[in-house]
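I am attaching a structure below and will ask some questions about it afterwards.
Now for chain A:
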Amino acid sequence: MRIILNTGRTIPQGNFVEYKPSPEYGAETSRAFLAPLDLMDLGIEAGDRVRVSCGSRSVVLTAAASDDVPPGTLFVPYGAHANHVVPAATHGTGMPDFKGIGVDVEPTDEPVKSVWELMEDLGGKRYDH
Partner candidate 1 sequence: MTRLLIKNAYVIDPLNGIRGEVMDIAVKDGWIVESVHDGAEVIDARGCLTLPGGIDSHTHICGTKVNFGRYMMPEDMRAGRTQRRGVMHSTSGYSVPTTYGNSYRYSTMGYTSVLEGAMAPLEARHTHEEFAATPLQDTMANTLFDGNWPVMEAVRDRDVKRAAAIVAWTLAAVKGFAIKLTNPGGSECWGWGKNVKCIHETVPYFEVSPAEIIETLIRANEMLRLPHSVHLHCNNLGVPGNYQCTIGSMDLAPDLNPDRQSLYLTHVQFHAYGGTSWKDICSRAEPVAHAVNRKPQVTIDMGQMMFGKTTTMTADGPMEFNLYRLHHNKWSNHDVELETTSGIIPVYYSKTSVVNCVMWAIGLELALLVASPWQCLLATDNPNGGPFIKYPEIIALLMSRRYREEELRTLAPEALSRITLPSLDRELDWHDIAVMTRAGQARALGIQSIGKGHLAPGAEADIAIYPIRVDETDPSRQFRDVIRAFQKTSWTIKRGRPVARDGEILVEGTNKTVWVKPKVPDQYDMGKDPEFARNFDRYYTVRMSNYPVQELYLQRSLCMESEAQL
Partner candidate 2 sequence: MRVILSARPRKNPFIPVEAEGIVPARFLQPAEGITVAVGNRDRPLTDVFEVAIEGTATDAAGVEVVLRGDTSRVKRVGEYMEAGKIRVERDIGMHCGNFMSGGEIEILGNADGWLGREMRGGRILCHGNASHYCGSGYRGEKHGMRGGYLEVKGDAGDFTAEYLAGGEVIIHGNCGDMPGVEMKAGTLTIMGSCSRPCGNMTGGTCTILGTVAGMLPTFRRAGTAMRESGGISLTRFEGDVANRGKGTIFIRDWQYTL
């Protein structure tokens, strides 16, 4: 399903922003808020997983239902998960499109990755001391 991705701040994301390795942070930033109608169209329920893709990049998120999110759009709290698919192009402004990006959403059974796993995909090394 073709859909518009918006990212943004949320209280839980902010609460753990200074402790990103925590499970709470990863859980919050991997939530995909969708309109109940869109969940129905995708044939999934809140708690199921979706793959969100933009160009060659994709990430697996946990679907959540929200009446505040208009059909045809998807809200994901700021963080490593959303940024895994946000393009780096800034259109000469220095600012990437963190809001209003066209993405594809499909159901999946694959697990949601931890933030460390995402960093390792990008060439990083987890720090778990």
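Note that contacts are C-beta pairs under 8 Å (C-beta built on N, C-alpha and C of every residue); 3 or more make two chains touch, one makes a residue touch a chain; residues count from 1.
Selection rule: all candidates are chains of the complex that A comes from, given by their letters.
This one's a predicted model, so the numbers in the text were calculated from it and none came from an experiment.
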In-complex contact partner of chain A, selected from candidates 1 or 2: 2
Residues of chain A touching candidate 2 in the complex: 91-92
